[in-house]
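Omission of a single protein chain aside, the complex is shown with its protein chains in their original locations.
Labels A and B are assigned to the chains in the order they are written; within every chain, residues are numbered from 1.
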Amino acid sequence: MLEKALSGSKKYWTWIFILLVLIGIGTVNYLRQFQTGLAITGLSRDVSWGLYIGQFTFLVGIAASGVMLVLPYYLHNFKQFANITILGEFLAVSAVTMCMLFIFVDMGQPMRILNVLLYPTPNSILFWDSIVLSGYLALNITIGWVVLGSDKKGIAPPKWIKPLIYISIAWAPLIHIVTAFIYAGIPGRHFWLTAIMAARFLASAFSGGPALLIILALIIRKFTKFDPGKEAIQTLGKIVTYFMLTNVFFFALEFFTAFYSNIPGHMHPFVYLFAGLDGHAKLVPLMWTSVILAVVSLLLLIFPATRRNEATLAIAAAMVFISLWIDKGFGLIIGGFVPNMFEKVTEYWPTLPEVLITIGVWATGFLVLTILYKIAISVREETAGIEIEH
Amino acid sequence: MSMNRRDFLKIAGISTIAGIGGTAIVGGLQKGVIEAAQTAPDTDTLTGKKWGMAIDMDKIKSEETLKRVTEACHRIHNVPDFSNTKDEVKWIWTETFEHSFPGQEHQFMPDAIKHKPFLLLCNHCDKPACVRVCPTKATFKRKDDGIVMQDMHRCIGCRFCMAACPFGARSFNYRDPRTGLKPEEINLDYPTRTKGVVEKCTFCRERLAKGLQPACVEASNGALVFGDLNDPTSEIRRILASKYTIRRKPELGTEPNIYYIIGGSDYAVVPEIK
Partner (left out) sequence: MKIYGGGKIFVGLIIFIGLATSPFLFNIGKSSIVRDTKAAEIMQSMGLQCVEKKAFMLPNHMRLLDKWRDSVVRKGNRLYKASDGKEYEMSLQNTCLNCHSEKNETCNACHSNMARKHTCNGCHNYMAVNPYCWDCHIKPKETKS
């Protein structure tokens, strides 16, 4: 089926070319980082994780959200998702690929990455995270590829794929719960030490991922002959609405506990992020952007008129995505490190090489996504109108 | 022979994997050769079950003392100086009371204590959070003496331990540490580190092995007392039994092993345990 990715329109090749250029720029900058060390990033002794780990955390959520398409279709026989579960699975593949790359570029000694397997350490959450992530990647590649291959031949997928699909449904939340445990089990980082961290992660994942899928579905409809289906997109819109509400609710809970309890350690990260602390306020505009986008997107999503209109739904989805990207891909990580263990403020801001490497990784993810979607859509275009029982 | 390209590639692929796997297994078996060799601790080694330290802040009277103590450590361990806080590496350093014990300060406290610089270093906790989170056991707690060690050969530089340590005791080599060392000041008997690994105080385990006290203790004129917390007759235990001492962030349950004496000017007169 790979050959489908090798023939495409001029627009397709232009897009691929742009991605390759971005990957090239990212690679050159990564080589510089490899040579001189992580000193070329904005990271410091006090803020030792930043943009890379933030992107990793955010993208684990996007990866997990594939289950929002797979579960209704396979467990509830929700027919409208029949044609687009593959989009969820391939989005998961691309997102997990980016997760792994972000972990890799964040490492001080990337050549030693296999030490995680050579000296397996069950008490480390990072060890489990590497296992659940690679497992999830393998599951989604296998399921997506096998199901699509069968569709192409016009036959039902082999029976052995069903158990794998059920496993992947249970596995999806797991990758995000384990990722949340990286943060939620650390003593002394008040911003992270919260029992609802995993629940917050799932809520933001299941709103941010489907929001991205809505945008992708609309792009696909515009540029290809394949229509993901109006009803399918509307259902995704409802999923985004409910989970975004849950996500904002969870965040409000954190806010209440921190400020009503009035415990300084719990309040300080919030104060730093939303008002600035000791005269340091680099993240304040960004965090308020996130809040405003969340509120406006919720208004657009809650009112049926704007949710049913695909133009406003697309805007709302983009707002949800950006809002969550700021909150989880940036604020969540930095808030854990500021103020530091000495109640002092060291600020963090990514450097240009760091941003270019980050863009390079995203471009790699989008290249994987483009190729996989191109294949899936080419197959769907061929088999359009043929009903296949999965 | 009838074979299509697909089958040919399959067979070629499997043979390659078998070849690589086979070499790996044979290579692995050879490792057994030196397993029989014997190793032992140095004969001069100071032995203790649980090393700890008491720091008498009243005995530290001047900036010079602090400087001498921190420099003693940083010089012999080739700790680099980049003169910027971003890439900073430090094993032992100072921080005022309010920042060393956040939440313990109050507005009526004498300035002399509130702004007094306290010596901070790795607490070699009984239940270290850094060890719990390390994905490769590169940082681990030694069973024999409780030192929290860092294996620079194994560290992958993920910095999970830096996020986990509530005492900010860990530094990452953001750049090649040798660029922060003056060639003439390098201690030739001790390695430097490489870029991309995390490091911290090791309680001078290389000095303990030779029967010496940690470098900071030696340079402190008696303000720092190092000893075995498991031995009730040790000097440190007698001090802890007779003076009021505090530890950093005990509420987090990591059980730090560095104790601070505040206002204990005459602890030298401690009862002997018969």
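Note that in this section contacts are C-beta pairs under 8 Å (C-beta built on N, C-alpha and C of every residue); 3 or more make two chains touch, one makes a residue touch a chain.
These figures come from a predicted structure and were not determined experimentally.
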Original post:
Thinking of the complex as a whole, which visible chains are touched by the chain that is not shown?
Top reply: B
Subject >> Selected from B:I76, B:I113 or B:M149 as touching the chain missing from the view >> reply: B:M149
**OP:** Identify the residue among B:T39, B:S83 or B:Q107 that touches the chain left out of the display.
**Re:** B:T39
Original post:
For chain B, which residues reach the chain that was dropped from this view?
Top reply: 1-5, 8, 30-31, 33-35, 37-43, 45, 140, 142, 144-145, 147, 149, 151-153, 186, 188-194, 205, 209
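One rule holds in what follows: only the chains that are shown with their structure count from here on.
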Original post:
So what's the Cα centroid distance for chain A and chain B, whole Å?
Top reply: 36
Original post:
What does chain B use to touch chain A in their complex?
Top reply: 85-89, 95, 98-100, 102-103, 129, 132-138, 154-160, 162-168, 171-176, 194-198, 249, 252-254
**OP:** Could you pull out which chain A residues touch chain B in their complex?
**Re:** 36-39, 43-46, 48-49, 103, 106-110, 112-113, 115-116, 118-119, 121, 123-127, 130, 182, 185-189, 264-265, 336-337, 340-344, 346
